[in-house]
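One structure follows; several queries about it will come next.
All protein chains but one are shown in place.
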Amino acid sequence: METSAVHHGSMFDTNELVLNMGPQHPSTHGVLRVVLRLDGEKVVDCDVVIGYLHRGIEKLSENRNWTQIVLLTDRMDYVAAATSNVGYCETVEKLMQLEVPRRARYIRTILMELQRIASHCLWVGTHAMDIGAMTVFLYAFRERELILDLFEEFCGARLTYNSMRIGGLPQDIPPGWAKKVLEFCDIMSHKIDEYEELLTHNRIWLERTKGIGVISGADAIGLGLCGPALRGSGVARDVRKDEPYAAYDEMEFDVPVGTAGDTYDRYLVRMEEFRQSLRIIRQATEGIPEGPIVGKVPRLIKPAAGETYHPIESPKGELGYFIVSDGKSTNPYRFRVRPPSFCNLQGLRRLVKGHLVADVVALIGSIDIVLGEVDR
Amino acid sequence: MAQAIAFYVIAACILGFGVLVISTKDTVHSVLFLVLDFLFVAALYVLLGAQFLAAIQVLVYAGGIVVLYLFVVMLVNLKRPPEAHSDPHRRTKLGFGLAAAVLVELGAIAAYGYARPATAFAMPAAAAMPVSGNTEQVGWLLYTSYLIPFEIASMLLLVAMIGAIVLAKREL
Amino acid sequence: MIDELLIPLLKIVIVLNATLVAVTYMVLLERKVIAWAQSRLGPMRVGPYGVLQPIADAIKLMIKEDITPVRADRWVFTAAPIISMVPALIVYAVIPFGPTIHLFGRSVSLYITDINVGLLYIVSVASVGVYGIILAGYASNSKYPLLASLRASAQLISYEVAVTLTLVSVILMAGSLSMVEIVNAQYNQHVWFVFAQPMAFVIVLIGGLAETNRAPFDLPEAEQELTGGFHTEYSGMRFALFFLAEYANMIVVSSVVVTLFFAGWLPPFPNTPALHVLYYVPSWAWFLIKSFVFLYLFIWIRATLPRYRYDQLMNIGWKVLIPLAIVNLVITGIVKVALI
Partner (left out) sequence: MLLSASLFIIGVIGVMVRRNIIIIFMSIELILNAVNINLVAFSAQLGNQIGQVFAVFVIAVAAAEAAVGLGIILAFYRNKETINIDEMNLMRS
């Protein structure tokens, strides 16, 4: 593999040091490799090298039948597997023009928002850990554990759920589950305050995140950033609001946006998203309608020839599926994912320039990437 | 007796490490030997009853100056030996010659000293050896009789500091 | 003969061993306290509540393979951990754990030696400790350790300036450089120096945190940034030496803080006759209790705070602590002169 993407001439420039960060580095969140060119500790330039976790999910999907692909989508954003599942199922439903029962859409919404909280828990933990606050990490994992328990009760798995079916859900929620979700919401709202107490007004935290990796709204759009990374720069783009799917059109929630576009604002946006997610979960759980959980799905899933693109708002940003069906075979003709982590990652180079090595890890944490999704 | 033994051991170490400092190929090793050398010099000071100076020696020399050297060595970190080229014997002869001259001169002084034993120095008092309050006495002298030199030294340090910053700064 | 040779030797042996044991248990304490702060249990498997964990750790570190990187500077690579360990240990020579007491009919002082430049000795020996870190970074022949060691040495040197300047004001208060005399001065002046010199105390505490590379100033070993910092390439016993040196330095810093600002071995309110009951607790116990409080504080801080960035760290050192130290020194001088 050609990895020597570092620009030439640096060998002879004694003032610059080429530092290879990753793929085995404690804070590159998986197997990201960042080649930094340093002047002292200042980052002059950086190259992001990806592909260490490439499993060919897109190509693989073209050789699986439509139901089997759900399982593969689990392995993309493995900290938010349910969201990937829903995104795929909804795309196929759109392709087949299937009607999903309202109950299923509500439960999907609850699961996705739980997943968002779980993913943000992981993010806040690792992000704080990268900046040196190790306690938040364990606190956040404690709460993530509660969500994993809820998922386990729902579908039996804790990480890769495979919890969606085209046209609905594999099974209904277990009795008493809704009550547990509400209990969790009560616990979680206190815990968010606890994280904020440790970080939001901490002077060291402020100094480490304010003014770091500033990016304007226009630049962020230009780079194709999405999700909290985009909203941190003041662009109120949220697929849940702009192109509602599942049951979001029936939910009431706000889209938090930042102003400065720095690491701190991205942090604040995500912290507020915790609360908004809880709000959505409460509304959805209290309003789960009765009814079937699976729509009228044909025995053999075989969409008519055609193509479609369907975005959803994953915890990391806009997750879109582009699927082409030739109408003849029982597998997609073309399967393409627009992963938010991948798009956000290309902003990294722009963000880290001129900052210090210590900021690089803060910024990697701040754009919240999952390598499984970047490489697929 | 014990003092004499200690003195000779320390002296041997100082000289040995001194030789190593100038003869080692690797600059970093050389710096390391320099540190050891200075530590032994500090030990010698203790032996001579100058604890304050010993502490200063360790603090300033070992803790400060040599760290600076080490920094510079690491910054200009070169694996290639800088003396590989350009005839190494050009000034070597001169160096040894000069050293020999100094040695001869010293020998002469020593011989002279033995020939006319101690009249000029009556060695006033080994009894007046300060035992404690060494710091106090040095401080007292520094701030009374030698106040002006002291101030000049501090000015020198200030100037040196500014000079070093100006030199080391990349762009003004 | 016994008084001159045997007792000092005995004291050295006791202090050295006690230090090493204390250091290993310090590691356990840190793991436990942080675990509690993070709603975990910490080590629980070795012995009841994990109390034998340090022994297991020691055995593990000793029998681990000791790797020297191929392109490392072999001699310096081996010397570096030793260089960082030795100063950390010999500092204990002047730390007074207690006054002179009577034991088996002899008067035994609870310190190894009391030299008249005690504080200066600590500062200068501590300044030698930086070599271990620099050389480790250099000898590893690897970029992360090199970066870390440059960071570490710059950090140590700049904070040393602030701490040393501050110590001068304490010396002014006490009128002596000897550690024992400093404690006695606090007895004679009827005040713990922490109340007389609150600013100095804060500066020394912060500087002490920075000099021991503890959070939030643990940049040289910032795991998330520089993998392992200067000991990235080290393993086995050599790594253990660095580790021990760090904790030994922590104990030194807390001991120095206790001695300088909290009257060392004296109980609280030493001059109040009503509270003379407190003298029934042995002096060394007071010393250890006070030190323990600070060690706990260090651990607590580590569990709570994020890490500073390198340039911020230097800013605090040069633009905040050193000016404050100088101001403090000048004020102390003026007050001292005014009182005379």
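Labels A, B and C are assigned to the chains in the order they are written; within every chain, residues are numbered from 1.
Keep in mind that, in the parts below, a contact is a pair of C-beta atoms (placed from the backbone, for glycine too) under 8 Å apart; a residue touches a chain by one contact, two chains touch by 3 or more.
The shown structure was predicted, so the numbers you read here are calculated from the model rather than taken from an experiment.
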{"item": "Hidden partner interface residues of chain B, rising order", "value": "11, 14-15, 18-19, 21-22, 27, 30-31, 34, 37-38, 41, 44-45, 48-50, 52-53, 56-57, 60-61, 64-65, 68-69, 71-73, 75-76, 78, 82-83, 85-86, 88, 91-92, 94-96, 98-99, 102-103, 106, 110, 121, 123-130, 134, 137-138, 141-142, 146, 149-150, 153-154, 156-157, 159-161, 163-168, 170"}
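Note that only the chains that are shown with their structure count from here on.
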{"item": "Chain-level touch network, classified as line, ring, star, complete or other", "value": "line"}
{"item": "Per-chain CA centroid nearest to the all-protein CA mean", "value": "C"}
{"item": "Approximate Å spacing (C-alpha centroids) for the pair chain A, chain C", "value": "44"}
{"item": "Interchain centroid distance [CA atoms averaged], chain A/chain B, Å", "value": "63"}
{"item": "Intercentroid distance (Cα basis), chain C paired with chain B, Å", "value": "30"}
{"item": "Contact set on chain C toward chain B in their complex", "value": "73, 75-76, 79, 115-117, 120-121, 123-125, 127-128, 130-131, 134-135, 138, 146, 150, 153, 157, 160, 177"}
{"item": "Sites on chain C touched by chain A in the complex", "value": "34, 37-40, 143-144, 147, 151, 215-216, 218-219, 222-227, 302-312"}
{"item": "In the complex, chain A residues that touch chain C", "value": "17, 19-20, 25-27, 41, 128-135, 138-139, 142, 198-199, 202, 204-205, 207-208, 356-361"}
